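All protein chains but one are shown in place.
For subunit A:
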Amino acid sequence: MSGQPGSDPVTCDVVVVGGGPAGVAGALTAARRGLRVVLLDSGARLGGQYFRHPAVAVRPGTAGFDRFVRQARALDRQARVLLRHQVWAVSRDDDLVVHCLAPGGGAVTVRCRGLLIATGAHDRALPFPGWDLPGVLTAGGAQALLKGDGVVAGRRIVVAGTGPFLLPVGAGLAGAGARVLGVFEAGGGLGLARHPLPALARAGEAAGYALALARHRVPYRTRRAVVAAHGERELEAVTVARLDRDWNVLATRRIACDTLAVGYGFVPQIDLGVQLGCDTRADVDGSPVLAVDGAQRTSVEGVWAAGEPTGVGGWRLAELEGRIAGLAIAAHAAPDAPAAGRVTEALIRRRGRLRAFGRALQEAYPVRPGWRGWLRDDTLVCRCEEVPLGRIREALRLGATDARSVKLLARPGMGWCQGRVCGYAVARLAGEPPGPPRRPVVQPVSLGTLAEPPHPLSWKDLP
């Protein structure tokens, strides 16, 4: 550690961005080896997307949840956890400098020698007519309302999209008393029965969720998707289509409902790594993820990544990668320390198995190109800037050849969410896989805050 006790800016050993399973495991592992750790998370509680703490009462039963809570409590004693802190940029001078917004809106900078990017992933959305109606939520959004705030998102709910995440969403909503009218999985064939069963058995979750769905008489149908949402001012019904293997529509029916939770997998959040110039690679589904070595180290000195930003693989893999990163950061900080705390072969082997499982799941639930046929010329693709498909087609006619030039000509992705929602769709409509996101300002920051000198985290701010 550098600097003097008091109010001088401190350079801590490691800043962890993200308080989900990867970030908490990484921070705790590094802190237990004597490193001075600061963990930053934008949420009000630790947990990230998966272990989101219930606001009202702890609802045990989620696999791994109890252990996560123990880790989070231990972390609180051994590191500085700054919640409701939104990181908007990371820059580098002699140290890495993490720029964030504190709860009151003020700017805080945290200087560090090592950075662990554990920023998780967000829902991947696909556009369809009516998806901007109130009542249409992402699957993760519905889950967040339920887990974080104890709010059941609606009374008559349809769950749709692709991937195993639809199961806990459907089961959770049904268990909380909502009437779930169906879980519609656009993928086919593999479904539940033909999963890599040994892996699933170890996960032990999917079968439980399937049972929960069956108990609540929730139909689970494959090769089905919601291809349109209807309603005057809010959602009143959805069109569910039977699909062929490329997701072209074969037949449709209408289901009256007041809520739709829809998600087509996840987009890893790699903005901070891209800002710092970390190398990326294409994941199984073509999404850009941060390239890391065996020790979870990125191509940029002093920067590690763990969890979904290195490839979507679920909470078990995220936690393990976080632990490995924590060990690697500690070893990097004190190369002469005893080997006891080093990354072991057993950890590496376990990570290999979990990664293989994550890849298998992604391969089992690909997004197929037929979704483009669900869109009409007036279907909004970018909701922030209200850009319909017709304008994107016009941009392609005008000489746009990729997602960036489509954005420059037609504005999709220029609005509030900076393309987090529409980025995948725009890239695919432009005929390319999604590229690494260029977001120099990761979170909106007021001009007044940006204009003022930030408050540097100092010794007295640390435990």
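We take it that contacts are C-beta pairs under 8 Å (C-beta built on N, C-alpha and C of every residue); 3 or more make two chains touch, one makes a residue touch a chain; residues count from 1.
Here is the rule we go by: contacts and distances are computed from a predicted model.
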Listed names "Peptide/nickel transport system permease protein", "Menaquinol:cytochrome c reductase cytochrome b subunit", "Oxidoreductase" or "Phosphate-binding protein", matching UniProt entry of the absent chain: "Oxidoreductase"
Full-complex contact with the absent chain, from A:49, A:222, A:269 or A:418: A:418
From A:239, A:259, A:275 or A:296, residue that would touch the chain that is not displayed: A:275
Absent chain, residues of subunit A that touch it: 89, 91, 97, 99, 275, 277, 385, 395, 398-402, 404-405, 408-409, 411, 414-416, 418, 438-441, 444-448, 450-452
